[in-house]
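Of the protein chains in this complex, one is absent; all others appear in place.
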Amino acid sequence: MKVLRDLFKDYRFALSFSVLVILLILALLSVFSPYDPTLWGVFPRDLKPSLKNLLGTDSNGQDIFWQATFAVRNSLIISLIAALVSRVIAILVGMVAGYKGGTIDRVLMFIGDSLLVIPLFLIMVMMAMLVREYMNLVVLGLLLSIFGWAWDARLIRSVILSLREREFTQTAVLSGTGTVRLVLNEYMPFAMPLIFSTLINNMSWAIGLEMTLAILGLVKMSIPTLGTMLYWAISYQAILLGRWWWVLTPVVLSVFLFVALYWLSVSISEYLDPRTRIQRVGAE
Amino acid sequence: MNNTILRTEKLKAFYVLDMAGTQKVAKAVNEVDLEIQENEVYGIAGESGCGKTTLLKALFGAIEPPLRLFGGKVYYRNSGDEIHVTSRNHASDEIEVTSLNSEEKRKLRLVYISYVPQGSMSVLNPVLKIKETYRDFIISHVRGKTREEAFELAKQHIAELGLPHNVLEAYPHQLSGGMRQRVTIALAALLKPRIIIADEPTTALDVVVQRGVVQLLMDIQQKQKNTIILVTHDMGVHANIADRIGIMYAGKIVEEATTEKIFGDPHHPYTQYLINSLPRFGDKTTRGSVPGSPPSLTNLPSGCPFHPRCPYVKEICTQEMPALINLNTDHKVACWLAGEGANGKAIRN
Partner (left out) sequence: MEKLLEIDHLTKVFSLGSVLSRVQITATDNVSFFIKPAEIFALAGESGCGKTTAARMILGFEEPTSGAIIHDGQKKAKNEKVWFTEGIQAIFQDPFGTFNPLRTVDRYFFETVHNYKLAKNKKEAVEYIDQKLKAVGLSYEEFAGKYPSEFSGGQLQRISIARALLTNPTLLIADEPVSMVDASLRMSIVNLFKKLKDELGVSVLYITHDLATAYYVSDRIAIMFRGNIVEMGSVEQVLMAPRHPYTKLLRESIPEADPTKRWKTTVNLTELEHEEYLRKGCKFAGRCPVVMDICKGVVPADLVIDDVLVKCHKYTGKEDT
């Protein structure tokens, strides 16, 4: 597609795209894992990387390579759920608040601002402890999404506020377009770069937060994620004991993931920016 | 009549644009020859996109990427001692602007030649009071003036031009658009330059305010006896203030004459259209307008650029560009109809 070709001209997109593809393949490999990640003692503990265990084994007796495939998969799933759900909420809230204004706007922004101001971490800790028994990937994702929409809702709202005053809004009204269609068709193209970049940023944020919660022991430890791998590694003093293969795996993977996501978001949002888009549109 | 103060010779300035991978060249100034006199108001008229602003930039010496000089020269002449540049040609008293470096060009600005861009807000610093902007300009262009002297100079100048004195104490946003425009023009005339270039100074202004701006320009010209080069698409403004007018189309000057002759005896079909398309009080009969649209400067038609819209087009018009020739004194036209000897009377309606 022409769009992809244009995007690939940006080295940041090319590199990050490749890294993400590799990580996705890694995540998909988890389907073919010959070992159940929740079982312990499948292998002798703390083996260094070898041909049999590509990344060695951990103190629970699990193969680190196959653990990692599950970890990447689960972390991606959690962050995708968190980011997508919070996008939907942010778009709905931002658009309604921006276009309608008045009391609805004030109420919605009040709720959003409260979520921004309240010390997020304490609330998350409390809620995580409450739902610990029912914790699974989806629940964790939804929990993160509740706290991820407020900032972006405000950004989307300000885009809508400025577009509302433009003359083409009046043209659309005179064309008989109803409010919902107007906001979706006229304003969405302007909000798209914002939505995309915040989607990806939100994913990074979700992964980071999940890792933090996991290291503190607040999620279900039997589900392998990048965070829980780190938790176990720290609990078993892997750094002190020099078991670098165990600690480095989640760390390196998450660093790659963060950087790739960041570059992806930056390059896509530059591509989608209405100002550069208008120039491209005219040139074709 | 040789009091030429600014001269161009086959000036070519094009924009080189890089859009989505391909390179496009916009021929904004396409071989222009001008001889602008001292103590005159020279108007340049034409539609948007004909290259007027680019021509002004070239005359001012502000040719910067993506605008590039593709040929020709620009000369200034001074009769006094205002210019001190090393690359001066001592044989004549002309300076070739196109060969100066940026430091030398900077020395000429405000002292010898001033530029009033479209839209005053690009000149006035929004966070400084007007008097501070004036002081900055004075101090950076005239050596040996203290801040107090600079302020006095500004006050005097403003008073001379009939602007209210409290304008100096205001911030730009506190003034109306018309007042800002007049302040910017006054600034351009502050150091009594020999040439003032104004780009669409009256556009977007109300009619009474517009009159004030034009009057200010006339006032400055009469007091300082300098040259004003004025670009606008509003022929009414040209009729009121210009001594001579150059009609510009697709990067070329297609007709040049005194104001009376342009309005009374236009020869180029485009000039005729321009004049006939203006509404006149007392006359409600239907008037035509210029048909079609101006050509894209990146994709000019062959031969004469006006031929697709010209009602008198002939075969030669599609093949060769007519040169700007002297019809009689003070009247030049670039048109094959004139070149063939037709005196123009048969064409006019």
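Letters A and B mark the chains as written, and numbering starts fresh at 1 in each.
The criterion applied here is as follows: contacts are C-beta pairs under 8 Å (C-beta built on N, C-alpha and C of every residue); 3 or more make two chains touch, one makes a residue touch a chain.
Predicted, not measured: the structure shown is a model, and the values here were computed from it.
Asker: For the full complex, which residue in B:275, B:300 or B:313 touches the chain that was left out?
Answerer: Answer from the full complex: B:275 touches the omitted chain.
Asker: Which of B:53, B:78, B:240 or B:318 sits in contact with the chain that's absent?
Answerer: Going through B:53, B:78, B:240 or B:318 one by one, B:240 is the residue touching the chain not shown.
Asker: Would you mind spotting which of B:61, B:117, B:178 or B:251 touches the chain that isn't drawn?
Answerer: Answer from the full complex: B:178 touches the omitted chain.
Asker: Touching the hidden chain in the full complex, which residues of chain B are there? Just list them.
Answerer: Within chain B, the residues that touch the unshown chain are 47-49, 164, 176, 178-179, 204, 206-212, 214-215, 233-237, 239-240, 259-260, 263-264, 273-275, 277-282, 284, 286-290, 293-294.
Asker: What does the interface between chain A and the hidden chain look like in terms of residue numbers?
Answerer: 166-168, 170-177, 185-186, 189-190, 274, 277-278, 281-282
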